[in-house]
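A single protein chain has been removed from this complex, and every other one stays in its place.
Chains here go by letter, A, B and C, matching the order in which they are written, and residues are numbered from 1 within each.
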Amino acid sequence: MAKFETTRVLHFGDCDPAGIAYYPRYFDLLNGVVEDWWDSMGVPWKTLFLERRIGLPTVRFEVDFRAPAFLGDTLVFSLAVARIRGKTVDLNHSVRRDDAVLWRAKQILVPTSLETHKSIAWPDDLRVALTSFQESSYAHHPSA
Amino acid sequence: MAKFETTRVLHFGDCDPAGIAYYPRYFDLLNGVVEDWWDSMGVPWKTLFLERRIGLPTVRFEVDFRAPAFLGDTLVFSLAVARIRGKTVDLNHSVRRDDAVLWRAKQILVPTSLETHKSIAWPDDLRVALTSFQESSYAHHPSA
Amino acid sequence: MAKFETTRVLHFGDCDPAGIAYYPRYFDLLNGVVEDWWDSMGVPWKTLFLERRIGLPTVRFEVDFRAPAFLGDTLVFSLAVARIRGKTVDLNHSVRRDDAVLWRAKQILVPTSLETHKSIAWPDDLRVALTSFQESSYAHHPSA
Partner (left out) sequence: MAKFETTRVLHFGDCDPAGIAYYPRYFDLLNGVVEDWWDSMGVPWKTLFLERRIGLPTVRFEVDFRAPAFLGDTLVFSLAVARIRGKTVDLNHSVRRDDAVLWRAKQILVPTSLETHKSIAWPDDLRVALTSFQESSYAHHPSA
């Protein structure tokens, strides 16, 4: 299973009056991580959304928050492709601080036409991007 | 099952470049709805968090997004208490536009000490608030 | 000078770890108030932006924050049209809690084409909306 990792520092504006991460901001950070991942695959959202008029709305989330994050924490976001199907991709997210997993999420994304807001089959190049991402990963992680 | 309903108009700042609701903002709206619900039970978060130092972090979300919401849509947030346990409460959320359910969420909240960030048993008055909320509902909705 | 007033309750998600309003959220609330004001004039932004492709970006802000707002505060946003020119409108905002003004802002908005992102002259109906708004006010405030 391929992985994409990146870090975010938890800023003041991400925290709530209890001094811990405000979960809606977690989703905002997560969406940015997914965006950076597509960018790393050579598919910037600017092109995808504004030129090709393809969106990637989320149709399902399952999230488990295990421990709070605090102001100034460095969080490691790790994203893995779990499954690609005709009109969906399943992602597994984990967010760690040092060795502790703070939260996990399963997310299902669906490619859609931004004209009709209906789902579409994965365009070939996007499927290739997702698949090659898996392939290169398998090459490096044969046990995955 | 008791219900709390309130509406939100989807504002410009809630929407993304695709012209539809940005899902992290949905969670922000949802958190405000939960806050308004506690307020309606006579437990304003100002008192709960800042004076009593009790937090209500979310430990789990399951969310299904079925259809997009658009700028200017009036959304009806409906919240129901599914189950109260010693240190948790399960909520069921639905969000409708007219008769169409746009998304649903299951949320588990846990009362915690804001000093230790550990879970605590429900204080009696909060349990009463949650329970009486259910009771008054059962009175009106005997089939629930 | 015409006035539009509306209220907002300061929610948990609007507050920072210091327990007071996080100023970027103030701007988010303010933008929603301006949106509601246009809606009250019969010009919903959905139509303006998505159909007519006219935007209303802000080109200048002057803001004085005098006193903090706290979780649960009810804030009264008051908006007045200070001046309409060919391609701009100047707004004066004040935000009060009870009788105390918490902050004030001057904002300059510019109608633009969302195709070119260039400023345009006010379309007649928008100018009429702004002007008639002032006129009804002049009737009540002859010294304005």
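Some points to look at:
The rule is short, and it goes like this: contacts are C-beta pairs under 8 Å (C-beta built on N, C-alpha and C of every residue); 3 or more make two chains touch, one makes a residue touch a chain.
No experiment lies behind these values; they were computed from the predicted model shown.
Under the touch definition stated at the start, the shown chains contacted by the missing one in the entire complex are A, B, C.
When the full complex is taken into account, the listed residue touching the unshown chain is B:C15, out of B:C15, B:I54 or B:V89. For the chain missing from the display, the contacting residue among C:V9, C:M41 or C:V63 is C:V63, taking the whole complex into account. Checked against the hidden chain, the listed residues A:L50, A:A100 or A:V128 yield one contact partner: A:L50.
Checked against the full complex, the candidates C:G13, C:G55, C:G72 or C:P111 give a single residue touching the omitted chain, namely C:G55. By the touch definition given at the top, subunit A reaches the unshown chain through residues 11-13, 19, 28, 31-32, 35, 39, 44-46, 49-50, 70-72. Annotation for subunit C: contacts to the undisplayed chain at residues 17-20, 22-25, 27-28, 31, 49-50, 55, 57-66, 68, 114, 117. Contact between subunit B and the absent chain runs through residues 12-13, 15-19, 22, 24, 71.
Methods note: only the chains that are shown with their structure count from here on.
Chains that touch both subunit B and subunit C are the following: A. For the pair subunit A and subunit C, the fraction of shared interface numbers is greater than half, so the two copies use mostly the same residues to meet.
One inter-chain figure worth recording: subunit B and subunit C are separated by 29 Å, centre to centre, where each centre is the mean of the chain's CA atoms. Taking each chain's centre as the average of its CA atoms, subunit A and subunit B sit 25 Å apart. Subunit A and subunit C, compared by their mean Cα positions, are separated by 35 Å. Touching of two or more other chains is recorded for residues 12-13, 19, 71 of subunit C.
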